[in-house]
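Scroll down for the structure; my scribbles are underneath it.
Omission of a single protein chain aside, the complex is shown with its protein chains in their original locations.
Let's turn to chain A:
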Amino acid sequence: MSGGVDSAVAAARAVEAGHEVVGVHLALSRMPGTLRTGARGCCTIEDSMDAQRAANMIGIPYYVWDFSERFKADVVDDFVAEYQAGRTPNPCMRCNERIKFAALLEKAIALGFDAVCTGHYASIVLDKDGNKELHRASAWAKDQSYVLGVLTAEQLEHAYFPLGDTPSKAEVRAEAAERGFSVASKPDSHDICFIPDGDTRGWLADRVGAETGDILDRTGAVIGSHEGAAAFTVGQRRGLRLGMPADDGKPRFVLEVRPKDNTVVVGPKEALAIAEIAGNRFTWAGVPQQSPETPFDIEVQIRAHADPVPAVAVVRDGELIVNPETPLDGVAPGQTAVIYVGTRVLGQFTIDRTVSAVPVDAA
């Protein structure tokens, strides 16, 4: 129970469904007061008090479990390391993968619980053989199946999402108000819970460090300099400060960040279009795809709120390769691609390799 409205309603619904429920608030920082000072749904003392108040009203016991060390190592430090490696991670997915459905789940099972119930908007559906499948929430706008795409069959076995079939967030808020929860109109959490003011760039600059390096064009020619490669993300246009215009006079965009040699590669907008994404770290959500070495039709989603794009997937040489029907924009290595069949989450992979839709010569 984060102290937000979703987990409060999820807990109440779980109780009404007849389960024996205990409210658990995750302590993810040793100094919770230093994280968010306002009530934005994560990590503050006020959030902990809101969660406890909701648990009291539901009539369930409530405890705070401390996972701050794991959270720092597996989520915060990982976030910094990924940026240092020139990649763009998603810390919420990492938290689901390593904290909520790993550290918390294992402790819960050891202490005698059967499942971790959260306020995520996603659905678990049984297939004809009784296997658990992860599906999008019925409220597409609130769907959070993307950030749960990392869950394996074993984790899904112990996951429970009572909000999955709710038509809208407004309905959850109305239900919370009806139940008398003080958090009914509490603002949604957003951004990254461990970055207090939402200034991800500034937060990273303090931790990643910066050194002057070269800006290259797609042929490898040096056309400018920058003050730290890690500050750039793929698709960025502003802040390049290139003295000379391109030969064709068109604006240039960041195409690639190479932290190893501290260089940034830029080029025309067309070169951002990606025709293929691939990664060798992939998992199946539930029952794996049968004979994935044969190409199969899917939809691919590369950000929490991106539209899914029809694509063909295949596993070749230990790599999951996805070719979208139309090129993808703004793909950065380190991002997670979640693949769907209809509403079902089939699996996910971390993007390690991309292929541009536009060859170097053509651009």
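Following the convention adopted for this analysis, a residue touches a chain if its C-beta (ideal position, glycine included) is under 8 Å from a C-beta of that chain, and two chains touch if they have at least 3 such contacts; residues count from 1.
Throughout what follows, contacts and distances are computed from a predicted model.
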{"item": "Missing subunit (named according to UniProt) among the choices \"Ligase-associated DNA damage response endonuclease PdeM\", \"Maltose/maltodextrin transport system permease protein\", \"Cysteine desulfurase NifS\" or \"Cytochrome c\"", "value": "\"Cysteine desulfurase NifS\""}
{"item": "Which of A:V75, A:A103, A:L204 or A:A337 contacts the chain that the document leaves out", "value": "A:A103"}
{"item": "Residue of A:A27, A:I124, A:A273 or A:A306 in touch with the missing chain, whole complex considered", "value": "A:A27"}
{"item": "For chain A, residues in touch with the removed chain", "value": "25, 27, 30, 32-33, 45, 48-49, 52, 61, 63-70, 73, 98, 101-103, 105-107, 110-112, 152, 154-155, 283"}
